[in-house]
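Here the complex is missing one protein chain, while the rest keep their positions.
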Amino acid sequence: MIFGLSLVFILTSILTVAGALAAALLRNLVHCALSLTVTFAGLALLYLQLDAQFAGFAQILIYIGAVAILVVFAILLTRGSGIPEHRSFSSSWLAGLVISAGVFSLLSWAVIESIPASAARATPQLTVQKIGQALMSSYVLPLEIVAVLLTVALIGAVIVAMPESSKGGAK
Amino acid sequence: MTPLAAFLIVAALVFAIGLAISLTRRNAILVLIGIELMLNAANLNLIAFWRFGPHPEALTGMMFAIFSIAVAAAEAAVGLGLAIAYHRSKKTTDLDAMTRMKG
Partner (left out) sequence: MTVISPFWTNLDQIFVLLQQWIESFFPLWLQPAVGSVLGVVAIVAAFPGIFALTTVLERKGLGRMQNRLGPNRVGPLGILQPVADGIKSLTKEDIVPLTADAAVHFLAPVVLVIAVFLGFAVLPIGRNMVLANLDAGLLFFFAIGASTELSIFMAGWSSRNKYSLLGAMRAVAQMISYEVPLLLSSVVAVMITGSLSTVKIVEAQSGFTGIFPHWYVFTPWGFAGFTLFVIAALAETNRSPFDLPEGESELVAGYFTEYSGFKFALFFLGEYLGMFSIAGFAITLFLGGWGAPLSVLSFIPSWAWFFAKLFCAICFFIWLRGTLPRLRQDQLMNFAWKFMLPMSLLNLLVAAAWRFLPEGPSRWVVCSAVLLAAYVLLGRVLMRHQHLGARSYRYAD
C-alpha cells in the first residue's frame, strides 16, 4: 500500500497511462491503435477494481472487441502508399500541449482541493439482474433512445462509407 | 490520498492525454482515437463516483457509463466512416489539408 493505494491499482493505472502516452507519441498508426487497446484493457481492469463487473466486461467486449478493430480497419483502408506523406505532428502542437497541460492541472487541482476525507463505502451488492431490472424500469426511455441512436448510426455509417459506384447497379 | 481522488486523477490524466492527441496530431483517425480516450476517461470518472458516492444502489453512475460506452461506439463508427469517405475522394487523411468541405 503506497500512499494508501493498493499495488494493483498503481500498476493498472501505470499501464493505462503508458498506453495512452504511447498512443500519443508513436509514429506508426497501427502501433497507436494497439496501444489504445492496451489503454482500454487497463481501464477495464480499473472498472473491475471498482466492483463494476458489468461495465468492465462490457468495456472489453465493446471497446477492445469492436471499436479497436474498427479503428484498425479504418487505418488500413485509408493508407496511402504506406509511408506517411505528411509529418505526424501538427504545426500548432505546442499550443495543444499547453492547453491539455492546463486542463490536467485544473482538474487535478479541483480533485485535490475539494475531496473531503470520506469513509470508505461498503462494496455495493450489484448483480447483473439489478442492472437489467433498472434498464427495464427506470431507464427504459434512455434504453429505447440509445437503440434508435445505434440504428441511425449504423445506417448512417453505412451510407457515409458506401462507395458511389453503385449508381448504375442494383443494391 | 483517498482511492476516489486517485481514480479521478488517473481519469484526468487520460483525459488530458486524449485532448493532447486530438489537438496535436495530424491524422484524422488519431483525432478520433483521442476522442475515444476522452470519453473513456469520463466513464472512469462516472464509475468512480458511482462507487464512492452516497447512493450506489441507485445505479445512476453505472447506467450513465453503460450508455456512454454505447454512444461512444456509435460515434466512433460514424466518425471513422466519415474519415474513410473523405479519404476516398481526396486520398489523404491529413487534417491540416482538410480545409474545405466541398466535394
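When the chains are written out, they are named A and B in that same order, and each has its own residue count from 1.
We adopt the following convention: contacts are C-beta pairs under 8 Å (C-beta built on N, C-alpha and C of every residue); 3 or more make two chains touch, one makes a residue touch a chain.
Because the structure is a prediction, the values reported are computed rather than measured.
Taking the full assembly into account, the omitted chain touches A.
Across A:66, A:95, A:145 or A:162, the residue that sits in touch with the chain not pictured is A:66.
Among A:23, A:58, A:74 or A:111, only A:58 touches the chain left out of the display. Checked against the hidden chain, the listed residues A:14, A:76 or A:159 yield one contact partner: A:76. Contact with the omitted chain, checked across A:11, A:128 or A:158, is made by A:128.
Touch with the hidden chain on the side of chain A covers residues 28, 30-31, 34, 37, 53-54, 57-58, 60-61, 64-66, 68-69, 72-73, 76, 127-129.
In this section, only the chains that are shown with their structure count from here on.
Spacing of chain A relative to chain B, judged by their CA centroids, is 6 angstrom. Of all residues in chain A, only 3-5, 9, 13, 16-17, 20-21, 23-24, 29, 32-33, 36, 39-40, 43, 46-47, 50-52, 54-55, 58-59, 62-63, 66-67, 70-71, 73-75, 77-78, 80, 84-93, 95-97, 99-101, 103-104, 107-108, 111-112, 115, 117-118, 120-121, 124, 126, 130-131, 134-135, 139, 142, 146, 149-150, 153-154, 156-158, 160-161, 163 touch chain B in the complex they form. Considering their complex, residues 1-10, 12-27, 29-30, 32-33, 36-37, 40, 43-44, 47-48, 50-53, 56-57, 59, 62-63, 65-67, 69-78, 80-85, 87-88, 91-97 of chain B touch chain A.
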